[in-house]
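Accompanying notes for the structure given below.
With one protein chain withheld, the remaining protein chains of the complex are depicted in position.
We just call them A, B and C in the order they show up, numbering each chain from 1.
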Amino acid sequence: MTVLSCPFCGVRELSEFEFHKTLPNAGDDPLSATYFRINRVDDSQEYWQHVRGCRAWLQVRRNPSTGQVLEMILLGTRT
Amino acid sequence: MKAAIKRVGTRLSDKTIQFFFDGRVYQAQVGDTAASALLAQGVNALGRSIKYRRLRGLLAVGPEEPNALLTVGLSPMVIPNVSAPQLQLREGLVLKSQNRWPSLRWDVASLLQLGGGFFGAGFYYKTFMWPSWRTYEPLIRRLAGLGEAPGASDATAVSVEYLRCDVLVAGGGAAGLTAALVAAQSGARVLLVEREPVIGGELEFESAVIDGQPAATWVATTQKTLESLGVRTLTDTTLVGGSEGVYIAHREPGGLAGHNGVFRIRSGGLVIAMGAIERPIAFVDNDIPGVMLLGAAERLSRRYGALTGRRPVIFANHQRAYAAAARLVKAGVAVQAVIDTRPATVLEQDATTVRHYASLKASGVLCLSQSVVVAAKGRRAVTGVVIKHLVSGQAKRLPCDLLLTSGGWSPAMHAGLQGGGVRHYAADSGAFTAAQQPTGRVTVGASSGCFELASLLTEAARIAAALVSDLGFKLDSPRPPMGLGDPAPQLMPYWRSPCTQALEKRQFIDFQNDVTVADLRASLAEGFIDIEHVKRYTTLGVGTDQGRTSNVLAAAILAEFKGESIESVGLSRPRPPYHPMTMRAMAGWRVGAALRISKRTPLHDWHVAHGGVLDPMGLWMRPRFYLSNGVDAATAAVAEARRVRTTGGMVDGSTLGKIEVVGAEAGLFLDSMYLTKASTIKVGRSKYMVNLREDGMVLDDGIVLRLAPDRFIATTSSGHAEHMLSHFEHYRDVDWAGRAVTLTDVTDAWSVIAVAGPCSRSVIQKVLGSDWHARVAALTHMDFARGEFAGAPLTVLRASFSGELAYELHIGPSAALALWEALSAQGLEPYGIDALDILRVEKGYLVSSELNGETTPDDLNMGSLVQLGNPCVGRALLNRPAFSESTRARLVGVRALDGRSSFLAGAQLTDPSSTRPLGYITSSVFSPTLNEWIGLALVARAQAIEEATLVARDPLRGQETLIRVTATVHVDPSGERIKS
Amino acid sequence: MSLASPHYSAWALLRARLAGSGYWKPLWTGRALKNHYDVVIVGAGGHGLATAYHLARDHGIQRIAVLEKRLVGYGNVGRNTTIVRSNYLLPENHYFYEDALRRWGTLSRDLNYNVMYSPRGVVDLAVSDDEVPALARRGNALRLAGIDAELLDVAALERRYPEIAPRRARRFPLAAALVQARGGTVRHDAVAWGYARAASALGVDIIEDCEVTGVRVQAEVAQGVETNRGYVRAERILFATAGHTGMIGTLLGVPLPIETHLLQAMVSEPIKPFLHTVMVSVFPGHGETYISQSDRGGLVMGGHLDGFPSYTREGTWDRMQDVVEGAVDLFPQLGGVKIVRQWAGTNDMTMDGSPIIDRLRYNNVFLNAGWCYGGFKTIPASGAACATLVATGTAPDLIKGYALSRFASGHLLDEPGRGPFPVRL
Partner (left out) sequence: MSESLLLERALGMRPAAVRLVEVAAFNVPRDDVESLGLPSRPGAVSREDGGSCTLYFAPGRWLLVAPSPVSETRVLAASEWGSWVDVTGKWVAMALQGEAAEWMLASTVDLETTLRNRDCAAVTLFDCPSILVREAQGFVVWVRASVADAWVSAVERLGVNGPRTV
């Protein structure tokens, strides 16, 4: 993985982005949401921030075995 | 020094220069490399191997060279391990051979090789255990390493350039040039990088005709065409890393760091045309100086005329040997024999070879088929070879002064295996290539296992056309260059000559690391069978050359031993960088002071001009103290703090983080972020607030100001500012998406001057003038007023970091200096961060020592805030049982029991009768107000009782102090001063 | 003829020299996979092999198999930067890591395999006076626990390690250092091989190319494991699969407080030894570098995680650059030295940065995981303690803190106070 495509800024180098955490997918209770993860080798839901760019928070679905980005959602909007 | 005869070569000029090698002066011509000049003057031995310290000569002419590595320069300004065949000589260059003592010729440690085989793979794992490895390690380390460790700084910045193209072509040989041409003709923007100082690759010496022109002319024409199509060509530049559209190339002209640069290339497509690496054949003593790869000899001869007068024997397993031999003969090299492993019938498969064969015979060159070299002879240089007929078994000896071997070529495919891409083995050419490439990446030419010019050109054109078409460029029927060069190799894989098992320890595979056939056999015998295990056990391929000449050879010999196919043995995984890269090139411009940016406040220059001693705090530069107040930090800080309490002082607080939170729901948003409610703050008022992390630990604290019903400014501590902004933004964008709240980072939009002390009100009133007089007077604790000063916005907030009557002046940066100087003109003296620390510990205020990510609100005596019940981030996890146990630490004040002794932050606290830690001191200062050492500490709840006696144990600094537990507020516990 | 690997010694080397080929035997024997074991250990890395060794040696368990998807020691045990130390802040950690450090001291002799423990010292550099209290807190905690630690000021640093030139002008000037003299390095591959050899000699079956694909459960008791070579009955199962632990949790339907991240390392060309210790420095503004020089002469370096979940084992260029920037800042004389190889391992990062050794969902299933950055250095302690847990069903005191329940109870072991995030650089 060398670049990510920010929905606002376009293609930018990976170093501009920071991974925050995988989505709390092990349950909604605070303990599960904070600590526990369901790890899948081919599908990971994650929060990232384009922190050295537009600072948008992104929800990224990736395949962590290949680095392929499956889906990229710009957060912060309510549709 | 004898005067050398002028040599002729494609890279040489007539101009002569001098250089030094191991203390002797040598002559060279401009254009020479260290290897070519030394070889031309009869210097065969250029280095010693890492383990057995065997004397070694040149094997290859390229970065794959394992032996001829030199140290450049004079101690301590040296560059170690420079590849001699890539090192362009300059006048007066000082070179040294490596890994020998006292001299290259006589090396004491080379006696180790007498134990050859004894020290083979696995040796160290089996001994040196008693009494411990440490007993032997220093001696072993003395023998370690190759080149001298540099002793002087070599960390000047290296330039970095970002480039953009549609197609990056790595390698400017016949295939790369063809691919570049086709891609450029399609309208794609092409960037060509070539490791050598000139393009052309093997066409530099191969006898070829392309499009009716001699190869050299075609290269020149193509270069012009590429230029006219806007193709940028970077010579001396190697692709070293990257994948998936971002590639790193390193420019290192002359083979020496010094003028190097780094290119970061964004490209849609990548064409790997990096050629192939010739590999040796294993036979006994195949490492004696003078045993060299055939291709290396061709390059030395053609480029530098460096082999004239030599008498080589050629040993190979392919057709190319005859073409090469013919060229060498033509160049005045007295080739003695061509030893071919293959039957004679193969020669007849193409007319060119038949012609070469005949002319070689006519020149008196002995040509033997189905014959192999079983051993090289000679001690310090090769003096002859032992040849054996594979069928009859007859052996004979031939004299020679060079032995040129070629066991075929291993495609350079590192780049083809990153980010997907698997290896494929072609048994007929004995070549591993990269297959299943991801979209946008192709391999052409010898890199793809294609070794014959005519088909290589056609294929390169076809593949390049397909690539640009995938990238969306249109191409009208590309016309590939038509060429004819050396015949197809008709290679018959041949890996090692027969020998007794006892001699296998002299059949070298990885020259740099002295890995022999015997080591491979030993590795298998001990159960290290997988290629990855063999690599780790024998150190195969881990040297500076990363096994470029040895990997495939080793795989083939392992396959022989295991009775498997070479494909199933495979190769160990290549790792980036594809080519060794200097550390400073990797660091680029982030060296020295530029390692990280420095953040400065608008008052930076004033601090510097007025004796402020600035230290990094995170990325910020902040004044610790002012020299005008004392000669060192301790003296000055105490003086500064004392002055604040007696009269007053001012401190630059501009580094505080500030986030403006706006919108109808801003208050509700902040409620969710803080332990207590922001929505209840009245306009014009502010409040001390605390944030929790998701897991309930206190993250940060700060003052929140309410500017308007829908407008707040949240301040954060300096060190947490960036994290807090991201933290707020995360919740705003995830949980509050689309709601009526926005966040704006206004940290740099407001400078902060904190004025503290009894005189603060009157000074501020004087400086701000009559307009502000009454407003300032009216401010009670945590009130603020807004207005202007010197044309810039000003907020005067009555709040205190120090426990004094104090005001924070938030001022637009343009007027910050004016305001600071105006305050200074009223006699207000500055104080630094150290004094601030004294003042806040006196008052029991918290900083990162206490907000260390391990403390709950309850630990910090803020349990009452939790009781208010605001459901903020992190609150839900505060109910965990561990957080209320009696061993859980709580914040207390501490002072020396005797009222005099000192103690330092970081001391552990125990019962006087025990050494089991019950807590530790988080902050300690000498209080000028109390005239004694005071501190804050986190202590187990069971012991966190006022007047309990504990010991501050600080064995690291040799201190042990009886202390008593106190309240956290040491000075003015009732807060009279703040309210005054 | 015995199949067992002969005893290693200088004498044996001489004997082998006289005996010619055939003297040395495979370190571990490729026995056939049986269909029933007392203990099946999944993962032939350092922890799995060490646990197998201790189960056989200390607890007399006869039928043990270590099932490995790929190769003995192919994971993190052979991909780390070889550093061993016990200078951890929290008692739960420092006593455990100290147990490991003591065992490193005698491990070569215990295993009759030279793992080259080199107590050359680990030097944690502080680049600001502000960092000194935290270093002192840690060092004092260590000293009170009977573990060696020294705090050096700049002058002492200059005397002891002149190669770092502590007074050189730097963007972040050096302020002090916490030194653990008994910390150092261990030849990483040798650890896996030495344990494999010793376990094999005790009768443990080490089965390579054997991937576990499932666990068979009946009435809340695990019965055995499904593998690509068929079903294997097991009385007890231990998972020691490092970077692949998260998937094991998913396989068993137990979410774990773990994410898998890449940690990379790199090595330079060999140069004559000049750095005789391990230097560690954390720089403000996302940067960390640890650097040592191997007995071959290569500079071995590492730093932060790449920063996002990954199983690719291909480290990012930017992180390598980041580490090298730090190395050049510490040692500007290395500017002209070349990096020849970079590699990466997949690290099982927990949400508090400390490991997990505990039961996992079923009474007879155990987990040894969550090693974060620290797995290699604990192997001898982890093997011994984990073997006790698996053999007796009770966690020894040394690892009681590593229970999974600590996240719910709040007994977190968060050394840096980073909170529930594997990555916060």
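Going forward, a contact is a pair of C-beta atoms (placed from the backbone, for glycine too) under 8 Å apart; a residue touches a chain by one contact, two chains touch by 3 or more.
These numbers come from a predicted model, not from an experiment.
**Q** Considering the complete complex, which visible chains touch the unshown chain?
**A** A, B
**Q** With respect to the chain omitted from the figure, which of B:Gly47, B:Gly449, B:Pro623 or B:Gly812 is a touching residue?
**A** B:Gly812
**Q** Which listed residue (B:Gly738, B:Gly899 or B:Gly975) would be found touching the missing chain in the intact complex?
**A** B:Gly738
**Q** Which of these touches the unseen chain: B:Ile597, B:Ala825, B:Ile945 or B:Ala967?
**A** Per the contact definition at the top, the residue touching the missing chain is B:Ile597.
**Q** Of the residues listed, B:Arg11, B:Arg53, B:Arg195 or B:Arg264, which one is in contact with the missing chain?
**A** Here the residue in touch with the unshown chain is B:Arg264.
**Q** Touching the absent chain: which residues on chain B qualify?
**A** Against the missing chain, chain B presents residues 156-157, 159-164, 234, 251, 259, 261, 264, 266, 589-590, 593-594, 596-602, 604, 620, 660, 662-664, 710-711, 737-751, 790-793, 812-815.
**Q** Identify the residues of chain A touching the omitted chain, counting contacts across the whole complex.
**A** So the residues of chain A touching the missing chain come out as 7-13, 16, 52-56, 74, 76-78.
What we mean here is this: only the chains that are shown with their structure count from here on.
**Q** Based only on mean CA positions, could you tell me how far chain A sits from chain C in angstrom?
**A** 29
**Q** Need the CA-centroid distance for the pair chain B / chain C, whole Å please.
**A** Here chain B and chain C have centroids separated by 23 Å.
**Q** Which chain A residues touch at least two other chains?
**A** Touching at least two other chains: 1-2, 13, 18, 20, 31, 34-35, 66-67.
**Q** So which bits of chain B are touching at least two other chains?
**A** Expected reply: 242-243, 246, 419, 694-695, 877.
**Q** What residues of chain A sit close enough to touch chain C in their complex?
**A** So the residues of chain A in touch with chain C come to 1-2, 13-15, 18-22, 26-27, 31-32, 34-41, 44, 46, 48, 62, 64-67.
**Q** For the complex, give me every residue of chain A touching chain B.
**A** Interface residues on chain A, with respect to chain B: 1-3, 13, 18, 20, 30-31, 34-35, 47, 49, 51, 55-57, 66-67, 75-79.
**Q** Would you tell me which residues of chain C are touching chain A in their complex?
**A** Listed in rising order, the residues of chain C that touch chain A are 244-247, 249-250, 255-260, 307-312, 316-318, 351, 407-408, 420-421, 423, 425.
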